[in-house]
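Just one protein chain is left out here, and the rest sit where they should.
What follows is subunit A.
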Amino acid sequence: MTGPRRRPEENMTASAPATPPHRRRSRAHHAARRQAGPGSFGPAQLAAALPDALRKLDPRVLLSSPVIFVVWTGSVLTTVFSFADPGDWFGWTISAWLWLTVVFANLAEAVAEGRGKAQADTLRQARTDTVARKADGSVVPGTELRVGDLVVCEAGDVIPGDGDVAEGVASVDESAITGESAPVIRESGGDRSAVTGGTRVLSDRIVVRITTRPGETFIDRMIGLVEGAARQKTPNEIALNILLASLTIVFLLACATLAPFAAYAGTRLTLVVLVALLVCLIPTTIGALLSAIGIAGMDRLVRRNVLAMSGRAVEAAGDVSTLLLDKTGTITLGNRRAAGFVPVPGGTEAEVAEAALLSSLADETPEGRSIVSLAEDAYGLGDRYRERPEGARWIAFSAQTRMSGVDLAGRRVRKGAADAVTAWVGRLGGQVCEELREPVERIATAGGTPLLVAVEDEHGARVLGVIHLKDVVKPGMSERFAELRRMGIRTIMITGDNRMTAEAIAREAGVDDFLAEATPEDKMTLIKQEQAAGKLVAMTGDGTNDAPALAQADVGVAMNSGTSAAKEAGNMVDLDSDPTKLIEVVEIGKQLLITRGALTTFSVANDVAKYFAIIPALFAAVHPGLEKLNVMRLASPDSAILSAVVFNALVIVALVPLALRGVAYRPAGADRMLRRNLAVYGLGGLVAPFAGIKLIDLLLSLFPGL
């Protein structure tokens, strides 16, 4: 389709459902399967991730996380120091716990990555080495295809690479990538032309023009993404890393300079003690969990069947302040439904209903079926046409005529767009009743679509009345939009409908604004306008026409059912092709940032308690007054330091589930969210270690000789 997309009439009949009706149920089923799989977290997963965690002890790997690298260096130092003084059980114990701290940090990352690995393995099975039959008859391995090659795929073939259907129509099984068992239709031209390498043709024959080089296909990228191999640090992650690194340097200085200070005070601090203090003070908790949080955020999207092409896009989703939502499929149910029949003056509703029913009997579009069921149920015409009239010639909808109907013996019935039907009646010498203008306009103003019904019989050609087709707003949408408004996000409905229609639906759905009679250019202008005002824009799209806008938007979610141009332009792909999911994407983006902030705050706040544990332990011997700071009444200096180190290590493991799951997110304004998270993670971070360190100290004091 070119030009303005989804004109009401085109939409009415041209859009056969891309997937059969049982699809929704199967998606729910599928989602449940994925949730139950890698979504859970337990000791078994920790154990499974252990080998990976140990492999990550390589300092070259650790360099990307400055905080953990410092802990690693400290562990090496204390271990060496312990070898020099093998009788010192304290040095050995501290060394052991420092190594554990590094392992726990690696474990967090390994667990997060492990969840993606399972998915990647499934995908790899789809990427089997295929043989491509090129259109010129030659047969080459799939890995030797070049962009622009034409390949032929018939029923049973696995499509050898990403491309667009150049010729033909086929049903394709895409379950390898979407997990969706129901087949989808792929056809040349239009917005459903993209096919993905690794999917299987179930019926018919298509010629595919290859658009991606082998090794860079969608499945390859998916594997890279879910495995975290393609992971790059996002701007926000980089900023946080800088802050953490600077805190680490500050504490490094504080600990390094403490040695001469203590020497002056008359006590010698061992390297083990200084390293222990350092590791307790630097933000190890967030340092250990930072990359796991990022990977888990991507993974949460993957489990909702959304693929983000970069972490940057996920982050941007949290910042989005304007959502562009396509009316059809997102705000309203995909299809309009018949809501009533309006007769011309002097006619009856039943007359209109019967004609409408007749014209729609063979109309398999959802709109057509809704006309049939309304006529049958509300006007008692249920039995009359159980059997289709004999000798009828069914007129299907076409983009040229923009009408459909039936020719019976001595009677022709048509329904369709107002101007098309008017013209048809005029051609047959009939008069169009002027009084119809009023109901037609009324229906349009109310957001409906008026379809004219006309007959030509022995009384000549005339219009009988109007069918009122109505958009049905999905249940719960206005609550959803109110929620978004509280989060500070403006929703704009995009529709090809005229202004009046758009306004009525916008009002009913509760969106903040709308763009009527939208062309792709309008959409682009709107996005640029919003961005010029400093806003971040998210949108969904599927057609080739959408590609520029998808690329311009800060978050562009392409539907998997769409063209490869759209999928290439967007920075996310929704495998379920469910535009409503944009809202969830925003929430996941926010949750990712909140989790980072909450754990950073928690980590920094922890330092207060650690000082209260370690400072008296180090110096009460030379400055007895400092014993007053031992508010936790820890048993001995050694056990105090050890308790702080153990707490510091264990808190990482304790917070792994939170890092993977994300902080509980409830949509609310910024003020409420900040108050809540500060109370939980700020105050919690201050208080929790006091309790934790005391508890560990109590347990340690059970060991004799400590």
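Operating definition for what follows: a residue touches a chain if its C-beta (ideal position, glycine included) is under 8 Å from a C-beta of that chain, and two chains touch if they have at least 3 such contacts; residues count from 1.
Here is the rule we use: contacts and distances are computed from a predicted model.
Undergrad: Just by its UniProt name, which of "TRAP transporter, DctM subunit", "Rieske 2Fe-2S family protein", "Potassium-transporting ATPase potassium-binding subunit" or "Sarcosine oxidase delta subunit" is the chain not shown in this complex?
TA: UniProt lists the chain that is not shown as "Potassium-transporting ATPase potassium-binding subunit".
Undergrad: Which listed residue (A:L225, A:V604, A:L658 or A:I696) would be found touching the missing chain in the intact complex?
TA: Here the residue in touch with the unshown chain is A:V604.
Undergrad: Given the contact definition stated above, which residue among A:R486, A:R507 or A:K528 touches the chain not shown here?
TA: The missing chain is touched by A:R486.
Undergrad: Could you tell me which of A:E315, A:E354, A:E367 or A:D578 touches the chain that is not displayed?
TA: In the complete complex, the chain left out is touched by residue A:E315.
Undergrad: Out of A:S64, A:T143, A:Q232 or A:T257, which is the one that touches the chain we can't see?
TA: Residue touching the absent chain, from the options given: A:T257.
Undergrad: For subunit A, which residues touch the unseen chain?
TA: Touching the missing chain: residues 235-236, 238-240, 242-243, 245-247, 249-251, 253-265, 277, 281, 315, 318-319, 321, 485-490, 533-535, 589-591, 593-594, 596-598, 600-601, 604-605, 607-608, 611, 615, 619, 622-626, 628-629, 665, 669-671, 673-675, 677-678, 681-682.
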